[in-house]
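Encoded as structure tokens, here's the structure I'll be asking about.
In this view, the complex is presented without one of its protein chains, the others remaining in place.
Which chain is which? They are A, B and C, in the order written, and residues in each are numbered from 1.
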Amino acid sequence: MDITTTSPDYSSYPINKNLSSEEKIDLYRLVCRMRRFEQGTQKPYSQGKMGGFLHLYIGQESVAAGTISLCGENDHVITAYRCHAHALACGMEMNECMAELFGKYSGCSKGKGGSMHFFAPDKNFWGGHGIVAGQTPLGLGLAYGVKYKGLKGCCICYLGDGAINQGAFHESLNIAELHNIPVIYVIENNGYSMGTSQNRSSAYKNCLAQRADAYDMQWDIVNGEDLYEVRAKTQIAIDRAHNECKPTILEITTYRYYGHSVADANHKKYRTPEEITKYKEDHDPVNLWKQRLIDEGILTEESAKQIDTEAKQEAAASVKFAEEAENPTVESIFDDVYWEVDNDTEAGNTGRHFFND
Amino acid sequence: MDITTTSPDYSSYPINKNLSSEEKIDLYRLVCRMRRFEQGTQKPYSQGKMGGFLHLYIGQESVAAGTISLCGENDHVITAYRCHAHALACGMEMNECMAELFGKYSGCSKGKGGSMHFFAPDKNFWGGHGIVAGQTPLGLGLAYGVKYKGLKGCCICYLGDGAINQGAFHESLNIAELHNIPVIYVIENNGYSMGTSQNRSSAYKNCLAQRADAYDMQWDIVNGEDLYEVRAKTQIAIDRAHNECKPTILEITTYRYYGHSVADANHKKYRTPEEITKYKEDHDPVNLWKQRLIDEGILTEESAKQIDTEAKQEAAASVKFAEEAENPTVESIFDDVYWEVDNDTEAGNTGRHFFND
Amino acid sequence: MREIEYRHALREAFDEELERDENVVIMGEEVAQYNGAYKVTQGLWEKWGDKRIVDTPISEAGFIGMGIGASMLGVRPVMELMFWSFHSVAFDQLVNNAANVRYMSGGKCNCPIVVRGPANGGTNVGATHSHTPEGLFSAFPGLKVVSPATPADAKGLMKSAIRDNDPVYFMESTLLYGMKGDVPDPADGDFVIPLGVADIKREGTDVTLVAHGQSVIKTLEAAEILQNEHGISAEVVDLRSIRPLDQDAIINSVKKTSRAVIVDESKPFCGVSAQLITLIQEYAFDYLDAPIKRVNSLDAPAIYSPAIEHEQLPSAKKIIDKVLSIMPAKA
Partner (left out) sequence: MREIEYRHALREAFDEELERDENVVIMGEEVAQYNGAYKVTQGLWEKWGDKRIVDTPISEAGFIGMGIGASMLGVRPVMELMFWSFHSVAFDQLVNNAANVRYMSGGKCNCPIVVRGPANGGTNVGATHSHTPEGLFSAFPGLKVVSPATPADAKGLMKSAIRDNDPVYFMESTLLYGMKGDVPDPADGDFVIPLGVADIKREGTDVTLVAHGQSVIKTLEAAEILQNEHGISAEVVDLRSIRPLDQDAIINSVKKTSRAVIVDESKPFCGVSAQLITLIQEYAFDYLDAPIKRVNSLDAPAIYSPAIEHEQLPSAKKIIDKVLSIMPAKA
């Protein structure tokens, strides 16, 4: 976070240079919506209108926004439980997401998944997964599927700095490099896995992404606070995937402002308040992007404020939508277990599938 | 296997220089016994006197012999299913081992384990494990236990070149380096995992041991045909474990002459007969060691032959022992499931433990 | 009809489905160039090439998870576990991702995979290689579990499994691979057996024997002896698929015979046999003339000893003894 070496001017990379003002403003709108959406969950969560976990992404917005802004028709996205921002970046609506948090039937997963399990396969978003690193072989598989079908595409699969120590991730890396699978693993390094700092969870040389060397895989490390840098370096990985069917690990440094989940009462114990404040003040990705666009003459304080206010209103409206939405029925518990049953096929009607008396 | 760069004279390393002639001859006796033991299994196996798998170590003897010859009182050994040689190196008797292959009650595991599961905890030998890489966290734990108890020791944990792609191994490496655990992982690289050559199973940079860099762990690559080199480089790892409580990965290149198991009828298809012949002729570790000791004037052709003949006789005697030994009883199936039941404790006698009608 | 081996019947199913649907892909350790550890996939790589028949590293969590991910995009992977026993290193992918992804996405994702391989004892390969996890996986709603006893069932059920749009865990037996049996000629049309339909492998009136997989063979043997030596007419219900389950076939048979013995190679605690007994006592309570009994493996890890292992497993003799123990005293 305190990288002071002068870095190249990522704004001049073609992928950024070619951005229209409108696209840049859209990115600003997106990070505002991410943040406002999550801020909007706080009150209803504390009122007990949501259950289970709520892992907030606030502070990390530039990562999902920057990487996913590069995705085309055949590029897919999958992530862990801290998935709200990725969902919005893929084009999901606040309403369906908020309703999911409320456990409502109009939620994106019909109230079955909750905070950790947003899904929109029609928008190439494959969740939202709760088992640490359990999504990493799935991401490999999505990329494999794209290649199998002869399409030029890839899968971006996100995981945390703590998640890299799960065996399934290691297995996936070896297969990815060995079979030339166009998957991009993005380690969203926010410095902590729950209350454990990076140094206490991982042994590594220099950085986490360098573990890719073990498989002779390409890797890079990215300063996540800068949307231009995120986009510039991710595009290199996407090109590698599209053109050479080769995988990449990107380690994107970032930070989360809140606790591991909303239930994490300890989060000011395992890191200092100063550390949190410093990041918020000097490295906040939403502010930095806003400032950048103001400097570029694309935004003004007022237009920025306007965008942010709209995002806030959209979030508030989604809370209202979610509050008024219907709960799933008890009968719906048995839907979505078997495709064949749901689709009332012959297979779905042959033999007993469910076993309550 | 065709390393032609001139390597240092490992025989002059202190750990080798200090070897008495007798110790060198003992090492020769050991590799002969390993080979003759396994050759002795061939006939009874083909006669159906053994069941299941039989994974032969023939060709790799110098690895187990060299590494385990360095082990002291607090050094422990654990390996995979190709475990016969390690068992002998740890001091197990041919009789108990052969009887185990025959499934007899006087086998080292009472006929319960078979070829893949030799055990002698009293000799610091902890098996013999059938699930690929499943032993790697156990090896970590043995080393952890040694350290926990405040002893200066280590655990040498063996695995194959194919096994390195299991997640549990990766998890173990990270923990080993992070928690300073004196474990030495020896990759016995015989070039194949069943019918899959190293290149088709692993993505890597230069060599497999280099994966250790991912965890900032020490590693080395060892020419396994040379007992002096095996001992010299292993001693460095043992010193590191003993003195710094630090782990190491050693990749020891070697070769197996037979199929993956005796049931592998394909093994001349996935590798050329020339490859096998070449190794046998130019790299056989038993021959090379014999020649070395003859060159050093410690052995003669005749004394070597004598040692080998004794080994062969010992193996033949163990076959006879095993043939005549008793089978386990059907009742003994229920022994060795629960310690408390076996030891007839109050806990072992409270509640139902077994559930056949 | 032709007589072919069980492994050959499976191979024929793969071959036909590879032909029918270009999304079908076979993956696993040694399935391609080596032709499969048990030669089930013999010749397929040569015929179908690298794209359709894929060798993987020894990374079960990795490649099974990969197959699940690919299936969500419409690929239809048929993945071999060299032994079903190796499920233990891929368990999370098998029971969380495959079983739950449809549910947790509110039906938006779909997981049309087959995971297959042998799941049996009796070959002296010890405790870690002799697991019979039919009950283990059937316990997870979202999964389907199949275990055929004959070459024809193997082929017909495999073709259904591959076409099924849910995850199907297909449990074979190394002891059955070499068994021969009648299988319809492919020239006579597509041969498919639906999941969820039991097969009455032998009709009878005095006692119902329920089994699946390789236990069916032993059960039929026992039934023959029961008839010849004891004059007892046993009906043998072969489940074929454990989930979905053909409950009616079982209950109807027990209603007819009033007595039942379940033969299930898995361990007794919470095994398939326990589930079947629970159903029978619930749905045929008033018809039962005796407690339902079961023949399982002896309740310890699998012993290696070739002289002894078969004693740990169900056998015709044990089945007969169990039947005799619940038959009415002779008049």
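Simple rule for what comes next: a contact is a pair of C-beta atoms (placed from the backbone, for glycine too) under 8 Å apart; a residue touches a chain by one contact, two chains touch by 3 or more.
Note that the coordinates shown come from a computational prediction; the quantities given were computed from them, not determined experimentally.
Participant: Please pick, from C:A9, C:L44, C:A127 or C:V295, the residue that touches the omitted chain in the full complex.
Facilitator: In the full complex, the listed residue that touches the missing chain is C:A127.
Participant: Kindly state which of the options B:F119, B:Y192 or B:Y228 is in contact with the chain not pictured.
Facilitator: Once the missing chain is taken into account, the touching residue is B:F119.
Participant: Just the residue numbers, please: which parts of chain A touch the chain that's not shown?
Facilitator: Within chain A, the residues touching the omitted chain are 50-53, 103-104, 109, 111-114, 116-117, 129-134, 162-163, 165-168, 193-196, 200-202, 266, 270, 327-330, 332-334, 337, 354-357.
Participant: Touching residues of chain C against the unshown chain: what are they?
Facilitator: Looking at chain C, the ones touching the missing chain are residues 61, 87-89, 91-92, 95-96, 99-100, 103-104, 126-128, 135-136, 138-142, 243, 266-275, 277-278, 281-282, 285, 288, 290-294, 299-301, 303-304.
Participant: Tell me, which residues in chain B touch the chain that this view leaves out?
Facilitator: The missing chain touches chain B at positions 76, 78, 107-113, 117, 119-122, 126-129, 131, 134, 136-146, 148-149, 155, 167-168, 171-172, 174-175, 178-179, 181, 335-340, 342-343, 346-347, 350-355, 357.
One rule holds in what follows: only the chains that are shown with their structure count from here on.
Participant: If you average the CA coordinates per chain, which chain's centre is most distant from that of chain A?
Facilitator: Centroid comparison gives B as the farthest chain from chain A.
Participant: How many angstrom lie between the CA centroids of chain A and chain B, rounded to a whole number?
Facilitator: 45
Participant: Could you please state the distance in Å, as a whole number, between where the Cα atoms of chain B are centred and where those of chain C are centred?
Facilitator: 36
Participant: Any idea how many Å lie between the Cα centroids of chain A and chain C?
Facilitator: Centres of chain A and chain C (C-alpha means) sit 40 Å apart.
Participant: By residue number and range, which residues of chain C touch two or more other chains?
Facilitator: Residues 57, 59, 61-62.
Participant: At which residue positions does chain A touch at least two other chains?
Facilitator: As it turns out, chain A has residues touching two or more other chains at 167-168, 171, 174, 178.
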